[in-house]
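Reading through the structure tokens given below for one structure.
Note that this complex is displayed minus one protein chain, with the remaining chains in position.
For clarity, chains are labelled A and B in written order, and residue numbers in each chain start from 1.
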Amino acid sequence: MKNNLLKIFTKGLFIENPVFILMLGLCSVLAVSVSVINALGMTLAFTFVIVLSELTISLIRNWIPKTLRIPIFIVIIASFVTILQFLLQAYLPALNKSLGIFIPLIVVNCIIIGRIESFASKRPVVESILDGLGISLGYGIAIVLIAVVREILGSGSILGIQLFGSSFQPALMFILPPGAFLVIGIEIGALNAFMKKYNKKVCSR
Amino acid sequence: MKTNPTKQIVKLGIILSIYCIVAALALSVTYSVTLPKIQEQQRLSTERSMKSVYPNASSFSVVTNENNDELFCSIEVESGVLIDSLYMANDSNSSLIGFVVKASSQGYGGLIMFVYGINPDKTIEAVSIIEQTETPGLGANVYKSSFLDQFSKKNVTDSFIVKQDVTPITASTITSKALTNGIKKSVDFLLEHHQEMTDEK
Partner (left out) sequence: MNLINILIQTIFSQNFIFMRFLGLCPFFGLTNDMESSIGMGGAVTFVTVMASVVSYLVYYLILIPLGVEYLQTISFIVTIAVFVQLVEIYLKKMIPNLYKVMGIYLPLITTNCMIMGVTLLNIQNGYTLLETVFFAFGSSIGFTLAMILMTSIRIRLRDSKLPEFFKGAPIVFIAASFIAIAFMGLQGLGG
């Protein structure tokens, strides 16, 4: 039983990593990974929404008519996103500004609706919460890995602290859109190579 | 849906409405709880940027007409350039130090909201950015003093043309133009009304 719960939690980290393996929810990942701070903030926002949505839907899963499930899921996710918007505006306005439109867009993040449809709407509460936490952690690992590379190369800093002298000219391209695509491409390639070495099967399209 | 479709649809409709009502209720509760805090934050951020323009000012008051209505409230000066409001900055003796203009201009990635001070001698005191959504690393550098400092003590009758008397941010001409143009156009508009504003004093 314990083993099973652990499995639910850890599968999101690597084997079913939502970003690197399933390639879902890429919009927010690529857009906010310009700096590590933003990446952490986005992960926090994402965790808030997915855990609470999975929790709520798992609680009421027996009262959701099958034909209405998608609209109900959307209403619940959108409510939590709006609550998150209020909380950010009230307590973390700076983070709210730097993430901008990608906060309301959590509503249409395919990871969340995917996890709810395939997991939370069928499983008990504890498992659903663990699933949400695991997926969020996997999402966080991916987005931070991309952000670290982009911030070091593109702004010459990490967490806002300048790493090199003032004469250093950062490669601007990495904080611009092309850099985002390049970094995630190379990182998935590297992950594939790594997985192959350890003889694990990687699902890639 | 086989037995009685109308009844089924009504039932589903009622269930969906219940969910929506519960959601709306939850939202309005959170909204009313967080609203004062949100307004406080917005007021603070405007105040903070006004303070950064005139650190010595002790109070900022909205410029009003004889009926106590706000004189300049969301006036579109030109397509994309908006004067949000005009404040007077007073020192502790309540004598006028200058005017603070809160305005916005359409930049590259969205609206750039900013404040700047106009001194009585018709120079710009300083510019401060409240909010912007420009490209990180490029246009988003608009808030840096390396760019904004060139507006300090600049005469409002200057031409304000990017690449002539305003040095743009590297590789972000559009953002630089948006802010420069936003200042110039709003100043020009206010200058026409500046006379009556000073007369009131």
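Some points to look at:
Just so it is clear, a contact is a pair of C-beta atoms (placed from the backbone, for glycine too) under 8 Å apart; a residue touches a chain by one contact, two chains touch by 3 or more.
Predicted model, so just to flag it, every value in this text is computed and none were measured.
Set against the missing chain, the residues B:V156, B:I174 or B:V187 yield one that touches it, B:I174.
Only one of the listed residues, A:V36, A:V81, A:I135 or A:I175, touches the absent chain: A:V81. Take chain B: the residues that touch the chain left off the picture are 20, 23-24, 27-28, 31, 79, 106, 110-111, 173-174. Considering the complete assembly, chain A touches the hidden chain via residues 23-28, 30-31, 70-71, 74-75, 78-79, 81-82, 85-86, 101, 104-105, 107-110, 113, 173, 176-182, 184-186, 188-190, 192-193, 196, 204-205.
Assume only the chains that are shown with their structure count from here on.
Across the interface of their complex, chain A is touched by residues 1, 12, 15-16, 19-20, 23, 26-27, 30-31, 34, 37-38, 41-42, 45, 131, 133, 135-138, 171 of chain B.
Listing the residues of chain A that touch chain B in their complex gives 34-35, 65, 67-68, 71-72, 75-76, 78-79, 82-83, 86-87, 89-91, 93, 97, 100, 154-155, 170, 172, 175-176.
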